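Only a single protein chain was left out; the remaining protein chains are all shown in position.
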Amino acid sequence: MSVKKNFYSDNVSGAAPEILEALVAANAGDTAPYGADSITEGLQARFAELFETEVDVYPVGTGTAANGLCASIVAAPYGAIYMSEAAHLHGSECGGPEFWSGGNARPIPVPTVDGKIVVAEMARMVDEAAARSATEVPPRAVSITQGTETSTVYSLSEVRGIAEAARARRLWVHMDGARLANAVARLGCTPAEATWKAGVDVLSFGATKNGALTAEAVVFFNRELAQTMRYRRRRGGHLFSKMRFLSVQLEAFIANDLWLRNARHANAMAQRVREGLAKIPGVRFRSPTEINFVLVSLPQPVWDGLVAEGYSFSRRGAPSEGIIRIACAFDTTEEAVDALVAAAHRHAGTRQGADRPAAVVR
Amino acid sequence: MSVKKNFYSDNVSGAAPEILEALVAANAGDTAPYGADSITEGLQARFAELFETEVDVYPVGTGTAANGLCASIVAAPYGAIYMSEAAHLHGSECGGPEFWSGGNARPIPVPTVDGKIVVAEMARMVDEAAARSATEVPPRAVSITQGTETSTVYSLSEVRGIAEAARARRLWVHMDGARLANAVARLGCTPAEATWKAGVDVLSFGATKNGALTAEAVVFFNRELAQTMRYRRRRGGHLFSKMRFLSVQLEAFIANDLWLRNARHANAMAQRVREGLAKIPGVRFRSPTEINFVLVSLPQPVWDGLVAEGYSFSRRGAPSEGIIRIACAFDTTEEAVDALVAAAHRHAGTRQGADRPAAVVR
Amino acid sequence: MSVKKNFYSDNVSGAAPEILEALVAANAGDTAPYGADSITEGLQARFAELFETEVDVYPVGTGTAANGLCASIVAAPYGAIYMSEAAHLHGSECGGPEFWSGGNARPIPVPTVDGKIVVAEMARMVDEAAARSATEVPPRAVSITQGTETSTVYSLSEVRGIAEAARARRLWVHMDGARLANAVARLGCTPAEATWKAGVDVLSFGATKNGALTAEAVVFFNRELAQTMRYRRRRGGHLFSKMRFLSVQLEAFIANDLWLRNARHANAMAQRVREGLAKIPGVRFRSPTEINFVLVSLPQPVWDGLVAEGYSFSRRGAPSEGIIRIACAFDTTEEAVDALVAAAHRHAGTRQGADRPAAVVR
Partner (left out) sequence: MSVKKNFYSDNVSGAAPEILEALVAANAGDTAPYGADSITEGLQARFAELFETEVDVYPVGTGTAANGLCASIVAAPYGAIYMSEAAHLHGSECGGPEFWSGGNARPIPVPTVDGKIVVAEMARMVDEAAARSATEVPPRAVSITQGTETSTVYSLSEVRGIAEAARARRLWVHMDGARLANAVARLGCTPAEATWKAGVDVLSFGATKNGALTAEAVVFFNRELAQTMRYRRRRGGHLFSKMRFLSVQLEAFIANDLWLRNARHANAMAQRVREGLAKIPGVRFRSPTEINFVLVSLPQPVWDGLVAEGYSFSRRGAPSEGIIRIACAFDTTEEAVDALVAAAHRHAGTRQGADRPAAVVR
């Protein structure tokens, strides 16, 4: 394989070798279908250990399914979920909350700073909506993305602050943890501290962006919320008949800290990208880089040159803003990052190692 | 691996070696996410070749998703879908049609004989409902399971008859082909003859029961029906970011007739089971065995004995009926079948090879 | 006005004079919109008095809305409602339960005798469904129509029996009381005995069929179930801005026992129809006549003659069964009934008053 030029998403990578091997090994022998197999049943214990508390774990195929199922449950029987406008649940799932709830959930965007919900704004909006009882959808939950869509991470006290404001208003707290591994790696805390100890009721636990093939999980800390989950997952087409092929990915993902090792590496690579680009004049970072990707505006010649060389990135925001996301994954190598940075410098006409810092624009 | 004793479902098997190998091979290298990769894009051409016509193919993770998506589309904007009471779509998907359509689809059971819809009954019901315009959900589609839930197969002229009755009433025709491979193998026809040439608009194309890990596809012969599919699949959580891992399973499944070879074998094994059990007094077959499983009532000592030995089967119908399903798969060996039959004879106290035929009861 | 020949439904009548007068009187003066007016607020007390317990009352425009709102609430967050196949909620509301719940409720028909749910059958079905946890919609509620769609009335002990079976299985009990007035008049019990004392959680309280213009109410005995009602009614378009025009109908309806007086009269008229027709040879009654309509098959010449004279009735069941419903209302006069009966005798060629009894066929 040549050096990676595809920084479009952490999803462009294949599976981590440990996970693929576990999958192949799981193929031998007959087994019980629909998750009655021993691997799937064992996940309960593995996740309980990981999170240091009893949990209910439901593997599903995609993050959209995990989020949608959570949305349908925390909004039930009918209500609004407050979240960042950038939340995957809001803008990237084609109306997922409405779909999974049968029109009984409405996502409501809340102002953010650096991709993080401003708790006072959220509280004000919830209070106003709750007061207009016959016209507004009743507030029911808040959804936090950890790490965020802008490469930042909520501190533990920020999560607690949102959860407390939510609790005071009788709202459930959902965490979209598509990149929870990257956030935990960044925070240096335990998975328990990052989630239920900070007030999270239910978690979309991501694996696909960080080394799995096609596996995510919904983890209920508040186990009463899990009551209808088995039905909902089934009708939503995420009770896989050969469920062990999903479960074994999750098992390998959390075994021996693979998930955190992968995340630490991806985070470090994004940091390396940022540092490498920082000295190019005209490069503007659009948010802090706390997890595994960099949001940045590049000078036109740099962009043009990289694209001409075959590099790919995703755009963020309105086209006029010119923001791109440079995403690193568990398998992004130092060589690949260094080649990218060198190419950027080359197209910028700068000598790498020079010391003019880039502006940070938010 | 010891001899298979798990005849619970065709889903208890792992993946066919050809498919697992293809999956592993697909892991190398970066690629475009969300199905923009070359494997997924190539599926269009592969399926067009297979079905001898232009089609739109959408891989999804489960048969429930395939069926649900089809139901939401053929019932849109709002209407009823006529199907067998035994249809997976009706009774095994936890209210799937209602879910996928947001309450805009209602499944309506139609009388069947040998698991096959009685076309005259369906026509009468549709006509009556259409006449009561302000109170009944308007008829919109029919869904045929091919092969059926009772191990039978619609003849091509039976499919055409239903499709013509549907067309005359402006209903779409969906085929649930979770076991289409087994039906095509049985009929000895082409995939085209089995589907669009017989009047099918859209197909749930099954692979998981016949050798894939977790891959099914929706195949649109009527491509106008596909218009909203990309959105619906996305919001339903079946647009996998690493879609190539599903697509490559489907690619390997249809390459070199693997799907038909697997199906022929499974069908033959079911036939071997039936023949082997036929001479045990008290064994009552509950439907013809035309595909890969046998519906049968066993004498109590036979049942008890097999279960005690570790055999497993699934029950069908009400518990009082005592019907079990003995399911064979692509990897069920002759040895495993013969061991099962021998054990049954042993528990029945009969000598295998004796010539008293079992009763056929419908 | 000439003598009534329209026995199609109890809905063909206009409003009772007492109700129309109250409506006109309510027109004077400004008032608070959206049910904050004094008439609407007063309804709480009036209904509490009527039912001898605290209740939450929500006026709505139609019985379909009342039933649909109740269905969405008792099935929430997601589940099945068991009911008679003839239930309005099942077959006459165009998929109402699915609609009002956003696909989260499935109506499941239960065997009946004389239009009344067979409790043992219901219990068996619920138990079986509850046992198949990953494939069946979970049982959540039962809905009883009182009086039934076949002119019968559940005895108080029958209602209690169903409610107890439901309670034992953690199901809510809904009563569709579109003709509750007729049932209470027949039973001679109090409204409390007919409902919450027998185990009913929530009631669709009918008025339109019995003298109102366009007013029904949802009455919650289990007031916790009312929690989301104000939102659901609003979004469903049944929070009328000039709500007092609905409330005043309900107020007048229950004042001075008008509802029961109207119902007693309608019941008596149906009895008079039945007695009048009973002696015509070939007349077959299809169910007991316990409330305000008669289900009957008429000899062809009688049917033809009545239709030719301008009489109208509604058909019930499949056309081949030849069953008609002769519906009486609060304003059906003895003269109108006698004219109908006389005409039937005339077309039958019988002399009224002869003594051959008609067959009762169920």
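Lettered A, B and C in written order, each chain numbered from 1.
Quick note on the criterion: contacts are C-beta pairs under 8 Å (C-beta built on N, C-alpha and C of every residue); 3 or more make two chains touch, one makes a residue touch a chain.
Because the structure is predicted, anything quoted here is derived from the model rather than measured.
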{"item": "Chains shown that the absent chain touches, full complex", "value": "A, B, C"}
{"item": "Candidates C:F51, C:Y231, C:F293 or C:F313 - the one touching the absent chain", "value": "C:Y231"}
{"item": "Touch criterion as defined above, residue of B:Q44, B:S155, B:T190 or B:T228 at the omitted chain", "value": "B:T228"}
{"item": "Sole contact to the chain not displayed, among B:L239, B:I280 or B:A344", "value": "B:L239"}
{"item": "Residue of C:S9, C:N222 or C:Q352 in touch with the missing chain, whole complex considered", "value": "C:S9"}
{"item": "Chain not shown: contacting residue from A:D10, A:D37, A:D56 or A:E98", "value": "A:E98"}
{"item": "Candidate in contact with the missing chain, chosen from B:I19, B:V55 or B:A76", "value": "B:A76"}
{"item": "Where the unshown chain meets chain A, residue by residue", "value": "78, 80, 91-95, 98-106, 128, 134-137, 318-319"}
{"item": "Missing-chain contacts mapped onto chain C", "value": "1, 4-6, 8-9, 11-15, 20, 23-24, 26-34, 60-66, 68, 93-96, 99, 102-103, 208-209, 213-214, 231-232, 234-242, 245-246"}
{"item": "Touching residues on chain B - with respect to the absent chain", "value": "34, 72-73, 76-78, 101-104, 133-135, 137-138, 228, 230-232, 234, 239"}
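In this section, only the chains that are shown with their structure count from here on.
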{"item": "Chain of greatest Cα-centre distance to chain B", "value": "C"}
{"item": "Chain B-chain C separation of Cα centroids, rounded to whole Å", "value": "43"}
{"item": "Inter-centroid spacing, chain B versus chain A (mean Cα positions, whole Å)", "value": "35"}
{"item": "Inter-centroid spacing, chain C versus chain A (mean Cα positions, whole Å)", "value": "52"}
{"item": "Residues of chain C whose C-beta touches two or more other chains", "value": "78, 101-104, 134-135, 137"}
